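Here the structure comes first, spelled out in structure tokens, and everything after it is commentary.
Note that one protein chain of the assembly has been removed; the remaining protein chains are unaltered in position.
So that you can tell them apart, the chains are marked A and B in the order they are listed, and the count of residues begins at 1 in each.
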Amino acid sequence: MAPPSVKQHVFAPWNDPDAKPLIRIEGVSKSFGDFSAVNKVDLDIYPGEFFSLLGASGCGKTTLLRMLAGFEIPSEGSISIDGVDMTDIPPYERPVNMMFQSYALFPHMTVEQNVAFGLKQDRMPKARIAERVKAVLDLVQMSSLAARKPQQLSGGQRQRVALARCLAKEPKVLLLDEPLAALDKKLREQTQLELVNIQDRVGITFVMVTHDQEEAMTMSARIGVMNAGSIEQVGTPVEIYEYPATTFVADFIGTANMFDGVVALDEQSHTVVDCQELDARLVVGHSSGVAVGAPVTVMVRPEKMMVQREPPEERVNCAHGVVSDIAYLGDISIYHVRLASGRKVQVALTNLRHTSEQRLTWDDEVYLTWHPANSLVLVQ
Amino acid sequence: MKNRAIALYSALGFGYAFLYLPIVLLVIYSFNASRLVTVWGGVSTKWYGELLADEKILDAAWLSLKVAVLNATISTFLGTLAAVVLVRFRRFAGRTLFTGMITAPLVMPEIITGLAMLLLFVAMEQTFGWPAGRSMTTIVIAHVTFSLSFVTVVVQSRLAQMDVSLEEAAMDLGARPVKVFLVITLPIIAPALLAGWLLSFTLSIDDVVISSFVTGPGSTTLPIVIFSKVRLGVSPEINALASIVVAIVSIGILIFGIIVQRQEAERVRSLKTASDRG
Partner (left out) sequence: MTNGLPLRPPHPQAPKMRASGGLRAFSRRWGRALVGLPPYAWLALFFLIPFLIVLKISFSETQAAVPPYQPLIGWAEDAVLQIRLNLGNYRYLFEDELYFDAYLNSLKIAGLSTLCCLLIGYPMAYAIARAPRTIRTPLLMLVVLPFWTSFLIRVYAWMGILKNEGLLNAFLLWTGLIDQPLQMLETDFAVYVGIVYSYLPFMVLPLYATLEKMDLSLLEAAADLGCRPFRAFRSVTLPLSIPGMIAGSMLVFIPAVGEFVIPDLLGGPDTLMIGRVLWSEFFDNRDWPVASAVAVAMLVLLVAPIMIFQHTQNKSGETS
């Protein structure tokens, strides 16, 4: 089947068969007792990449990150960084640094001493340490507070110091465990961009854990979506949103309307699915690669649906229902449409005008349609 | 609601009176010129004078002090190691036995510990020729054995509260485990170490039963002297000694309290500056 027509980024080493990954995770599993926290993960991360691990709480993101840092030893599989097998390398000898969710700033040291700590361990000369500390503190705009103790800093300032402390060592990889979770929404959005900027300037590979999909989409070059210890899909934000690989990813990233059906026809350019629930044929603009008669799910994003009051000519890519709920969000409105089967489908419409006579309201009978290219077949 | 609060606070007041009245009376009567307890013969410090002239008591006090300092230092060292083992090493062979040996001395009647220690020393002397007789060494060993558990409990609770990610962060930044412990863990749990040190110091300088078993000629600690005197009845000299102990403890606690208060004030101030900036 044809690759999706995603616009190629300038930076996309993962599409280059000759590119050498910086981090190579092979068949890594981790179990605590008989509970398996991470399950057979394979993952390559490339130099200079901003990679995010995204998943629900408890899915094993932190555990995977801690294995990269060396705090947990994989029960199975291997991790190599820059071609060196990390299995027997303790945390203090790995070329990675981790920024902890709690920041883990040493309470008995000043900001300056905190940042200098890692450099001292490398036995760097004093003068160079001072220089370097100043440089990274400047980078995160914390030079003026260098003499403070961590207790004397606000949450955002602590976050910067923690970042500076990791950056000071110029690691090959920087691991960030929910670096922004403790900040309020406004500060978080501002810091997201700042963090990306800093990453751009220092050129260090960032691996970030988050459970905030917006954050992951804003900041990352690629995202790995995790579910119950496994990686379900790895891709750019556009790929995982527009072309989710599994129903889990489709559901986890954004909102997805999913219709179950069976394949009626599978061609090179399109697939036709019979959907009993909608009493319609669904045409999807790509090949599904499965046999006729196989059960599949067709996914359509709310913003890709069109609404009309009159029935369409053909019952193709069409759903019929009644508006049951409206959520007005300012820029857009979300309409919940109840189908005959009782299930609700979400449609997002941009609020183009202030008021409109055309505006839908409760109990309006509507038909939802979409373009074949805007839907996706997911094999269960 | 009101009545309940009154009842509660009067229970508290009664409890404090019960705890403090005997000590207060003791101090007051140490200034009594009369040798008889009930007869108030006017204020006098003559018992203090007599006490300070009593060579035997002074020697014993000096010995007790040396034993207490040695004991506190060794117990703090061993107790801290034991606490690290209990908190940081989740599973190891013989953990049950180890925790058992830590908690048992907390409640073990002193008289049993004392007897057992003495019998050990005797058996060791018979077999290896060491320790030769009973001396300060045997007293210190015996004291460490029972006070190390107390240090462990104190340090253990502080260590358990400490954020493990601090240690991990230090290791992540390139510090080896021993260095992490010395540079990060130790400064953070230092208050607990101090508390443990003071606790084992107090336990040692106060102990009479265990010391009586493991002491030898020429190594009489202060409590042993006091005990032998007190067994014969109330003595004004001991009242004076008791008052001195109470005074030292009170002054120590006062200083401690002031330090804690200062730190607290500092903390509050720094929190304020943080919120001003934030």
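Here is the rule we go by: a residue touches a chain if its C-beta (ideal position, glycine included) is under 8 Å from a C-beta of that chain, and two chains touch if they have at least 3 such contacts.
From a predicted model like this one, the values you see are computed outputs, not experimental measurements.
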Quiz item: Which of these touches the unseen chain: B:Leu52, B:Ile111, B:Ala132 or B:Ile258?
Solution: B:Ile111
Quiz item: Who touches the missing chain here, A:Phe51, A:Phe106 or A:Tyr243?
Solution: A:Tyr243
Quiz item: What subunit B residues would touch the chain not displayed?
Solution: 1, 4, 7-9, 11-12, 14-16, 18-20, 22-23, 25-26, 29, 36-38, 77-79, 81-82, 84-86, 89, 92, 94, 98-113, 115-117, 119-120, 122-123, 126, 141-142, 144-145, 148, 152, 156-157, 160-161, 177-178, 202, 205-206, 208-209, 212-213, 223, 226-227, 230-231, 233-234, 238-239, 241-242, 245-246, 249, 252-253
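Everything below uses one rule, namely that only the chains that are shown with their structure count from here on.
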Quiz item: Once you find the CA centre of subunit A and the CA centre of subunit B, what distance in Å lies between them?
Solution: 55
Quiz item: Hey, which residues of subunit A end up touching subunit B in the complex?
Solution: 69-71, 90-94, 96-98, 100-102, 104, 106-108, 117-118, 121-122, 145, 149, 151-157, 165, 169
Exercise. Spell out the residues on subunit B that touch subunit A in their complex, using ranges where they run on.
Key: 163, 165-166, 168-176, 179, 184, 187-188, 267, 270-271, 273-275, 277-278
